[in-house]
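A protein chain is absent from this complex, but the other protein chains hold their places.
Order as written gives the chain letters A, B and C; numbering starts at 1 within each chain.
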């Protein structure tokens, strides 16, 4: 009954096997390993993007911050949802890597930017003079921080607004696979065909030890990305261990299988919660996370039974009146079992 | 016959075993894994530094740049050898992480700072007014980029100059283990007992996939380091995989055994080279790297025989007159065998 | 009938005289001019702050950004009103000078931060972990961007919230004199006695060519400020010309007289507007600016009669239906005459 985060999970055996296999003999460092060539080819193939530049880094924050620094000069602003990871959970990494750019926070239900709100903000910035930060980039997150998913049409609607103002688009895809499974579209349809310029293609939350790909569909800024990556201390010498993991992740659609499993667990969990009188969903559960609310006493019971998850937002407390509803975040991963879910539902549904 | 770099080597089986062992069940992210507690305890024990703050990052550049940013404000300068990694091989990462500090380059034979040159430079900076960058930090590298080693007494001589000017000292220990084996002293004697304030304690070049520890002997700046690490995108969510590697590295003195092996291979190689009429050493071979020179024709022969290493400096070419001596860098690692070394010596000594 | 901005005004004769007087012989540069000693003494006296560190720069943005950089590390956030100059009109200068800090935007009527909104935001940040930007500084503007004034009690209420969280307070006093006249209190009561740590003490908008003082009531960060000023290229070599202006500004309470005149003009203007059926105030007119609305046709008439001012916000247009009310900003300065005001009122009141 562990639902704190998908990053608390181990890595699947296929990834460990790939590491073992890669761990033989000498290999040229810094991305010159043969596995990286295969990774690049495979990602280009999956995304139907034969010209794309592909790089690996070890953290999602690095993928996001380096990507945005390539898209947004220091005197510009990144438009993102108020609850985006780049705003809330990266300790100003985008500001650091960009050299002091701003983030302009866009409202919208369930962590999805409202196109109208984006239109208004970007339109305002488009009239900026020399005293004001300039329009820089749009960053959208799919799946979102609230476990919801932009459809390809919704991504396109965001990108169309950006493109009408000549603004490039970044997608934070830390949970890209989970979004893709839900949307039922191709990787290309979710990204460049809808107008996305750069993708943070997540691996870590979906099963790797710490590997994310950055996909620049337009390779014009590839060399700049490489220099920023090195200068940001994110270029690995023993790069083969990143490549090997990513290769295993892509092989036989492992990445999709892992996300399918995580999403299915979350769907089972949200269905179960909805069936309880005591609980209700806070956000639609469209990917691998469930945001729901139920009385404090039930949280205490779950806690006592060993269930692990976060009250969300974090300023709530288990101390207080029994009946007060408290909201929680429950994240499923590739290794969440139906038994886990059912055991948890049993506890809170008693 | 692979001597390009110690970072071209695989990881030893103990490390792979540790990863396999760590890969079970859920584990709290971001350094809250139980393995990290053990790592912290063990490093404090090894360094006889019970108060030290200990953190893990994945690259040596991150370890160096984050450490220096904590020691040196943006309006100050880092004194380092002209050939230091932080100057030559990090694409201005120290400048980036510090927010625009300078590096003041110190001369000295074989990549070791001359105490006199350091004294002069730091004395000059100590007289700085508001127009000039201020004295910030000293960074020395042990073992050096030229395969030489500072003795504890030499480290202390550098630190004494720094301390006389109230300047903190960082040691880039990407090859700390190799230096320690040569010096035959304790980790404490090589570091805080000699005056070092912060150590980049290398794991990657000595056998890990990409794990370095930063040891702040004075924990006063620990929280700042944590924030800089996160903001620099160097805080791992699935942190257990860093901890597990580092733990295995420290267990049963594996780190020392690996470095002993690498140093022994380099010693065998340098002895062999010295015994050849055709070749000579460029720098004393005191750790796991050998810098030597021999005629171009012999380099061609080695190349044709499959030996892998870099001409050093890199502006030399295999094309040209046969007799011209060219210099090379040969790096041994924990997996360099005596047979490798002997085969190579056979080729160049024919 | 020129009301575009107080920065469109000339400088009063006393300031020109002071420049002429200062323009004799040699004078030591970089703030070592004798006039600067007098400025320092006089500001300390005016603010009853004998220990304060006092520096001059040439722009309000420099005063604000340098001050905030001293108060807020790069991994923290500055709490300010959503319409603050540092947010809206400085092209991310605070982000640049701080090395990538954030601004957290606080709501509140008429450009004054709501204490409740500040309390909530700062309380949220106070619970920040390593993933989040930390609480850095509070910056409030007096008089505000909307022509309103915080009373000393209101300043104290803001500062008390900040101090309860151990957060320093900066006041953007580009129009400090205008606020002071309205509040009828002493400079000390408006600043350090209420809890302000650093003041941008404006001169330019109130009559100087381009001179602002920064007053650090706690001199602990004085040297850091000096280095940041130099490094930001804001240390003047021929500093006497800044000092001489500031000295004239302080002499015989010229600064207060200029602000009194500007405020009186604005009061006359706002009273006149209120007496017209056609117009209404958008914000209370408490300092030297009037924000008011009236029908588009009347704006056209004023425009045709040669009145100069900005529609505010700037996305409104003189083109469109006659009856639509449009809002405007009218700023008075030390050289706005009653005749100017009356002529303008005549035009719009016809």
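Just so it is clear, contacts are C-beta pairs under 8 Å (C-beta built on N, C-alpha and C of every residue); 3 or more make two chains touch, one makes a residue touch a chain.
Note that the structure is a prediction, hence the values are computed from the model and not measured.
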{"item": "Residue of B:18, B:133 or B:262 touching the missing chain in the full complex", "value": "B:133"}
{"item": "Touch with the omitted chain, as defined above, among A:12, A:60, A:74 or A:210", "value": "A:74"}
{"item": "Residue in contact with the excluded chain [from C:20, C:164, C:220 or C:318]", "value": "C:20"}
{"item": "On chain B, residues whose C-beta touches the chain left out of the figure", "value": "74-75, 77, 88-92, 95-96, 98-103, 124, 127, 130-133, 314-315"}
{"item": "Positions on chain C contacted by the hidden chain, ascending", "value": "2, 4-5, 7-11, 16, 19-20, 23-29, 57-62, 65-66, 90-93, 96-97, 204-205, 209-210, 227, 230-238, 241, 308"}
{"item": "Missing-chain contacts mapped onto chain A", "value": "30, 73-75, 99-100, 130-131, 134, 224, 226-228, 230-231, 235"}
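The working rule: only the chains that are shown with their structure count from here on.
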{"item": "Longest centre-to-centre distance from chain B, chain (CA-based)", "value": "C"}
{"item": "Central chain (distance from its CA mean to the mean of all protein CA atoms)", "value": "A"}
{"item": "Separation of chain B from chain C, taking each centre as the mean of its C-alpha atoms, in whole Å", "value": "51"}
{"item": "Averaged-CA centre spacing for the pair chain C and chain A, given as whole angstrom", "value": "42"}
{"item": "Whole-Å gap separating chain A and chain B, where each centre is the average of the chain's CA atoms", "value": "34"}
{"item": "Chain B: positions in contact with at least two other chains", "value": "227, 230-231, 235"}
